[in-house]
Every structure is written in C-alpha cells, then in structure tokens.
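One structure is given below, encoded as structure tokens.
Every protein chain of the complex appears in place save one, which is left out.
Chain lettering (A, B and C) follows the sequence in which the chains are written, and residue indices restart at 1 in each chain.
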Amino acid sequence: MEMKPAGQYIYSDIELDREEGQVIADLKAKSLEPIPDPDQWLEEELQQNILLTTVDALINWGRRSSLWPAICFPACCAFELIAANGPRFDLSRFGMEIMRASPRQADLMITAGTLTWKMAPNVRRIYHQMAEPKWVIAMGACAISGGIFASAEYAVVPGYNRIIPVDVYVPGCPPRPEALIYGIQMLQKKIARRKNIDMRKMLER
Amino acid sequence: MAVRTEPFVLNMGPVHPSTHGVFRMRVTLDGEVVVDIEPVFGYLHRGIEKLAEQRTYAGIIPLTDRLDYISSMNNNFAYCLAVEKLAGIKVPERAEYIRVIISELQRIAALLIAVGAFLNDCGAFFTPFLYMFRERERIVDLFEMVSGQRLTYNYLRAGGVSQDLPEEFLPALRKFMDMMPRFMDEYDRLLQQNEILIARAKGVGILPAEQAINCSISGPVLRASGVKWDIRKDDPYSIYDRFDFDVPTQPAGDCYDRYRQRVEEMRQSLRIIEQAMKQIPSGPVRAEVPHLIHPPVGEAYGRIECPKGELGFYLVSDNSIAPYRCHIRPPSLINLTALRDMVRGWKVADLIIIFGSIDITVGEIDR
Amino acid sequence: MTVALSGKEVAGKIEEKFPGSVVESGPDNLVVKVDSLLDIARFLKEADGLEFNYLNFVTAVDYYDHFAVAYRLSSLKHNHSLTVKARCYDRENPALPSVTGLWQGADFQEREIYDLFGIRFEGHPNLKRIFLWEGFEGHPLRKDFI
Partner (left out) sequence: MMIVDFIATGQGHFQAIPPDWPGGFWWHWLFFTVVVIGFVLTMVMGVIYIERRGMGRMQSRLGPNRTGPFGLLQPVADAVKVLLKENIVPAAADKLVHWLAPVVAFAPALMIFAVIPFSNGALLADLNIGILYIVAISSVSTVGVFMAGWGSSNKYSLLGAMRNVAAVVSYEIPLVLAIVGVVLIAGSLSMNQIVVAQNIPFILLQPLGFLLFFAAGCAEINRSPFDLMEADSEIVAGFHTEYSGMKFAMFYLVEYAEAVAISAIICTLFLGGWKGPLLPPWLWFIIKVMLVFFAMVWTRTTLPRIRIDQLMAFAWKFLFPMAIINLFITALQVLAGWPTQLMWAMIIVNFAVTAFMVLIWSRFFFRLGWGRIEV
C-alpha cells in the first residue's frame, strides 16, 4: 500500500516551540544552586512553635489528615506511588486516595521520578498553581540528586530542589511504598508542629 | 446537520491524569472533535543512550531497568540477548528457563497494568486498575524473592542470571499459577461484556493491518489488527521454540480488540510458564563471563517480544569495555506513529481511550 | 526463524537495477550511496522476493569522520531481514533523504536522529527537535558533545 506522506500538522508552531525552549533555557541558567529547604528558612518560625494554640492544633490536624496529592508522576517512582495507593499498602487509610487532577485543589506534591530540564518549567508551574499551604515530598534518588542519571547533565535536573523547595526527602531507587508512607508520616509530624496563628504578633497589636 | 466551529487548541499534558506519565499532546479541536494532534515528547529524556556509552556492559543493565519501568525484566532480557550475540556467550540451560519464566511473569504484570490503565481511561474509576494492582503485587513478591527489588530488578546478566532461584520460589510460583486463572475470569466477568465498555471501545480508533505494518507497529497493537507476528514464534530467541503456545490475533484492530488481545496474551503467558515450570532443569545459572566483557568489533541487534512490542538493543562494539553505541528500539515511541491517524475525527473522550489502548511508557519513549 | 539475508546477494540484485550504488556489502548488511538511498529503499520495499515492508528501526552511529545511518528492514511476509546503511561524510551539515514516505514508522525516529545527531532528513514533513527543546545547543549523541 502506498502511504500518503504525513501532512503538515495544522498546529505545529515552531515559534511556540522556540518560546518554550527559551523558557527552559532561562530556567536552566537561573537554577544553578539548590533552593534551601523550608526547614532552613522557616527556622525562626519553627523555634516559636512551642506555643501552639488549640486552633492551631485543630487546623494542623485537618491539614495533616487530608493531604490530597497532586498528580505529578514523571517516571519510575510513580509505580511505587501507585502501589502505595493500591490495595496492599493503601494510602487511602490516611485520607489520601483523592488524587486531585487539578493542582489548585492539591496540598501535596509527591515528585515521583526524574526531572528533566524540559519538564522543569512545568513542574515549577504546577507548584506555583497549588494553593497554600503546600508541601513537597521528593521521592527517590532522581528527585533528590538526579540519581543514576545525574551525569547526563545536559538533560537531567540534579534534584527537584533546584526548582522548588522540598520538605521531605525519601531515598531509594525507587523507594519502597513503606518508605514513602514513612516519609508521609514524617511530613504529617512536621505539619503538626506548624504555627498558623501568631499569638505574639496578635498580642503586640 | 453538522455545525462547524472555529478550531481551538487544547494542550494536553505533560501533566495530565491520563497521559501515562509526562507525555504531551497539542490537540486541535473542533467542538469536541479532534482535528489534529501533535505529540510532544522529551519530558523524560534522560540520555540513557548517551550514558550507556560511558558504562561497562554490565553497568548498563540498571539503566535498562529504568527504560520501560513496568517491564524491567524484559528490558534486561533484550539487552542481555544483544550482549550475548555480540560477545558470543552461551547461556546455561537452567538460566534460559529462569529467564523465560521471569520474562513471562513480567509480561503478565505489565499487561495487567496496561489493561487496568485502559479501563481506567474509559472511566471505570480505579476499580479494575486496583484489582489488577492486587495481582501485580503478587508477581512483584515473586520478583522480590529472586532479586530483592520491587520495581527495578537488575536481575539478568550477560550469560545467565545474577543468582539462582531461591528454594521457595517455585512453590510460591505454583501457588500464584493456581490462583491467576481465577482472577482472570474475575476480570472478564467484571467488564468484558459490559455494554458501556463495548459501546465506548468497539469500532473506535481502528488501525488497519497495512498501516500498522507500514508504521512499524509491534506487539499487541499489531496483533490486534490481525497481523500474526510474534517474535517469540517467528524469530524464537532463547528457548521459546520449545514451548507450545498460540499467537492470538483479533480481527478489527479497534480499542476493544487491543484490550481483548492483552487479556488473551496473559492467558498464553500463563501457558508458557506452566510448561517452563515442568521442564526446568538443574545446573548452573550463569556462564563463565569475565566481569569486563570485551566483545569483538562488530554490531549486534538483540530483540524480544516485550509487552509493548518489539524491544531491541542495537549494540556497536569497538572492542572496549563499553559499547561504542547503544541504540534502543523503543516500541512505545514507534507505536505512537499511527496515533495521529487513529484519532483524527474522533472525540476527546475517544482520543483518551485510543491513546490508552496503545499502552505506552514514557520512560521508554524518551529514554 | 527470521533469516538474515546475505548482503552480497541483495547487493547483486540492487546492482542490476542501480549500478554503482552499493559501496560495500557484508554478511547481513550492505552500505549504499546516499544519493541512491531512496531509490534502493523503494526497490527493497517493492521488489518481488524481497518485500521489506517493515522497518524495525533507524539509527545513527557517529564514527568521527562520518555518520553511519542504519536502517534495519524486515519482511513480515517472507520473514527475512537486512541492515542497510548509508554514510554521511559531511560533519557540519549532514543530510540524507527521508524514508517516511515509504515507511511511516521512520517518522519519529528520523526526528530523533535529527535531534541527537544533527542529521537532516530531506523531505521529512515535520523535522524538528523531538526530545530536547528548540534552542538547545549541540547534539548529545555525537561523540564530541561535551
């Protein structure tokens, strides 16, 4: 059979591709240093955390009990994440089975997989689209440092913390679902210590 | 009467619930009808082919695990075949049987995910997907027994497998084999005759056989179009010529056929495992292969029938410890060639299930 | 079992039709001239007894002084295979004719080679970078890529 040569795409906009390429190049040039973890720049706030009000406790309880993950499944670790959601490991026990497809409604980004520079602007955008308060778990070696792909530095971002601040790191290649669940529990503990209402400031006023 | 409206462009992905990873499509729509799509790749390009040129032959195996990460064992298998072809290594008998068992188990696991994800794309809200994950966990348990890993196994070696099967493996496999057909019947009862599924998938996204061949489609997608072509049968590698199994095909080449095809293939894989379990001999599991392989100058192409299609490794050697060039034939990427022709004129909802029925893994597309 | 056709035999058939177009031939492969690649490809696809209707893969190898582009063809009808190669000596602006008109399956693979090696495929309907972004400097799979 004689095949018709594939016609021109109606929508194949080289200009748009160039624009997107420019965004990637800019981001790559800008993110040379890792963004410090929130623990470091929130340190001062964390030290005041001994004074938790009841309201704080309630809010934190709500937030840590219903962490809805955003969908961000670039690579291999995604399958351990899905396995963690699956029947055996069952993240739904923690109220986490609602995977919000829209980042606006999600609280937690589990970055399951290698990040490439081409993907980086999109991940950053998803992170910015998520509504505060939001948390990030870097899952797997690639998400922490680039893992075994780190030496392909022309394409691979050495760790998500070049792009977005990361709260909890879960090592492994890929981490087992148990490890991920442990990481989530650590995050829950972290949220429980969070201070939402600053009594001192309110009193000063 | 058909009302024509001005086309508008919808950007699907790279982060979209049903693009199976970080795949992206620029979809031009007329109302809800797809006029054109342009796939955009590369969101997971990790330079595996480049990295392979810096690694020893044995060191590439972990990289191959991460290609199509839901069928890692098969990737190892194809790569090891290519290296053995290149260096002229003979594999011991027992290792061949272990490879076949492992490879077919992995095929079942990967096809389970493919079918589950397809049904999920049809909108069956996770139920079939999670059922199939339940069974996949059992297979993963078996793999964990032999390799200690859950996803990236790094188990096969050039010239055999890394270690022998543990004692308790074969009884555990026996138990799994007794259970699995029941589960398969359960899936069939759940959705096979479902009116909505048939209405959604039958006749949708037809891929004619000629075009499938012209587009170099392989694997279940090709067979669902009625082409009886299975590398296990037509170019038997390893010891596949010793087993008795059928190559199922489907007549129409639509989404429903591709779904049925995968279910049928799982049953055939069970048959192969059954026979291999009976025949498995004892003996060494690894040939005497030096740690640093220096294959003679030349090239070799090792290919297997992986759950997605023909997975091949094209290795070029310059007699050093690392391949001069390591090209991977990615079935996921090549199977997508026909996507554009399949979806034009269908609706957004059809686009999703046609795409889902091709069954891709982005790790393999972008490498 | 897929039979690897002898490159020499096939080379003989090609030479009959297109004299002087085969550069060298090995046991299972043959190297053809870039100019006549498209004609030979069409011949291999359509000639009786050959009918290579299935393109397994296209890839390229960088040998510093030239790029070798390998087409692995097989025939689902006769169940045989052959590797056809073409050499590109121009390093600055290498170019080859595109075979997408014959085997649509070459579409993405040629784009991939263009992206990672910088080899242009004349006549490809949508030749642009596939894995890396527009504006990326260099071609990663070339041996001299830093």
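Heads up, the rule we're going with is that a residue touches a chain if its C-beta (ideal position, glycine included) is under 8 Å from a C-beta of that chain, and two chains touch if they have at least 3 such contacts.
These numbers were taken from a predicted model, which means no experiment stands behind them.
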item	value
Omitted chain - touching chains that are shown	A, B
Residue of B:Ile37, B:Leu119, B:Ile293 or B:Ile354 in touch with the missing chain, whole complex considered	B:Leu119
Chain not shown: contacting residue from B:Leu191, B:Ala300 or B:Leu315	B:Leu191
Of B:Arg24, B:Arg136 or B:Arg200, the residue in touch with the unshown chain	B:Arg200
Hidden-chain contact residue, picked from the options B:Val35, B:Met177, B:Val263 or B:Val348	B:Val348
Residues of chain A (touch criterion as defined above) contacting the omitted chain	58-59, 61-63, 65-66, 86-87, 90, 92-95, 97, 100-102, 104-105, 107, 129, 131-133, 196
Hidden partner chain, residues of chain B it touches	1-3, 8, 10-11, 16-18, 31-33, 119-127, 130-131, 134, 190-191, 194-200, 202-203, 347-350, 352
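Here is the rule we go by: only the chains that are shown with their structure count from here on.
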item	value
Chain whose averaged C-alpha position falls nearest the assembly-wide average	B
Gap in Å, rounded to a whole number, between the CA centres of chain C and chain A	42
For chain B, residues contacting two or more additional chains	42, 45, 47, 50, 211, 214, 366
Sites on chain C at which at least two other chains make contact	104, 107, 129, 131-133, 140, 145
Parts of chain C lying in touch with chain B, wherever the complex brings them together	1-2, 53-57, 59, 61-62, 70, 72, 76, 79, 83, 103-109, 112, 116, 129-133, 140-141, 145
Residues of chain A touching chain B in the complex	1, 3, 6, 9-12, 71-76, 78-80, 82-83, 86-88, 99, 101, 113-114, 116, 118-119, 122-123, 126, 148-149, 151-152, 154-156, 173-174, 176
Complex interface listing, chain A residues touching chain C	3, 5-9, 12, 14, 17-18, 20-22, 24-25, 117-118, 154-155
